[in-house]
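What you see is the complex with one protein chain gone and the rest in place.
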Amino acid sequence: MIFQLILIFIMIILAVAASLFKDLINAVVACAAVSLITSILFYFLQAPDVAMAEAAIGAGLTTAVFIIAIRKTERYEK
Amino acid sequence: MTLMIFFGVIIIAVILALIRAVKGPTAPDRVVGVDIMVTITVALMVLLGIFFKRRIYLDVSLIYAVLSFVGVIAVARYLDKGL
Amino acid sequence: MNQIIGYIVMGVGVAFLFLGALGVFRFPDVYNRLQAGTKCTTLGAFLSIIGAGIVEPTWFLKCLIIAVFILFTNPISAHALARASYKSGVKLWDKSVVDKCKDFEECAKAQEDDK
Partner (left out) sequence: MSGIYNWMYYIASGGLILIGLYIVLVKTNLIKIVIGLNFIDTGINILLICIGYVRGRTAPIFSRPGISPANVVDPVPQALVLTAIVIGVAVLALALSIVIKVYQHNKTLNVTKIKGLKW
């Protein structure tokens, strides 16, 4: 029980950090970490198939799409 | 009981990696923190599979072990001025 | 007997995971952090997954597949990250004594000049 509470706390900290970073690469990396913790929460909620989809999409595809978009535009938030 | 001690140690390790991922001065520091967090999480998922006694739960860990390096490779190729 | 051996192997793996995370937290430089984190964490994840396979003997094949994939993909990402952080201009720690990659790049540049 206390494990889920600590994981939720970690997830909220990472989301707040993603909103505060000025460098968009750091924000995207924090976004991938939020997806990771979300996958563990789905695992605790007895939904392994949803955790599998979230793992495959959140770990690889979302980060790659964001990185390609940042490559085409600019890196720092002014 | 033994598994509970292991979960506690792993949670402390995740918190240490989290501090590095939030605090690290440059972008590769944060990527290192998140990469370590991913590898610790794969081990945590296997131990949770033993805790819940369901064999089907190992598939999540398998997917994460296969696909987790794609995001790190993407960030590394961006910092390398490639992609 | 199976249970005891499995839990001992798993405990060694979890200890290595903790030491890897502690190294990532404590070390002063990107390259030091990468070295500590990747080596310790790869060994720790390998041992804890193999220990899980020993505790439940019918799961051993799937656990072995996961461990082999960890062993393949983790050094690839670490190598790519170290190369990228060197090329993007992250400085070494000021007490580092040797920089082999700089020598190698100067040597490659000299060979290109010769041609």
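Just a few scattered comments:
For reference, chains read A, B and C in written order, and residue numbers begin at 1 within each chain.
Basically, a residue touches a chain if its C-beta (ideal position, glycine included) is under 8 Å from a C-beta of that chain, and two chains touch if they have at least 3 such contacts.
In this text, all values refer to a predicted model and were calculated from it rather than measured experimentally.
Of the chains on view, those touched by the hidden chain across the whole complex are A, B. Residue positions on subunit A in contact with the hidden chain: 1, 4-5, 8, 11-12, 15-16, 18-19, 24, 27-28, 31, 34-35, 38, 41-42, 45-50, 53-54, 57, 61-62, 65-66, 68-70, 72-74, 77-78, in rising order.
Residue-level contact of subunit B with the missing chain is found at 52, 54-57.
In the analysis below, only the chains that are shown with their structure count from here on.
Looking at which of A-B and B-C shares more C-beta pairs in contact, the answer is the pair B-C. Distance between subunit A and subunit C, defined via averaged C-alpha coordinates, is recorded as 22 Å.
For subunit B, residues that reach two or more other chains under the stated contact definition are 14, 31, 68, 75, 77-79. In subunit C, no residue touches at least two other chains. Remark: subunit A residues 3, 6-7, 10, 13-14, 17, 23, 25-26, 28-30, 32-33, 36, 39-40, 43-44, 48, 51-52, 55-56, 59-61, 63-64, 67-68, 70-71 touch subunit B in the complex.
By the touch criterion given at the top, residues 7, 10-11, 13-15, 17-18, 20-22, 24-25, 30, 33-34, 37-38, 41-42, 44-45, 48-49, 52, 55-56, 58-59, 62-63, 65-66, 69-70, 73-74, 76-78, 80-81, 83-85, 87-88, 90 of subunit C touch subunit B in their complex.
Taken in their complex, subunit B has these residues touching subunit A: 7, 11, 14-15, 18, 21-22, 27, 30-31, 34, 37-38, 41, 44-45, 48, 54, 56-57, 59-60, 63-64, 67-68, 70-71, 74-75, 77-79, 83.
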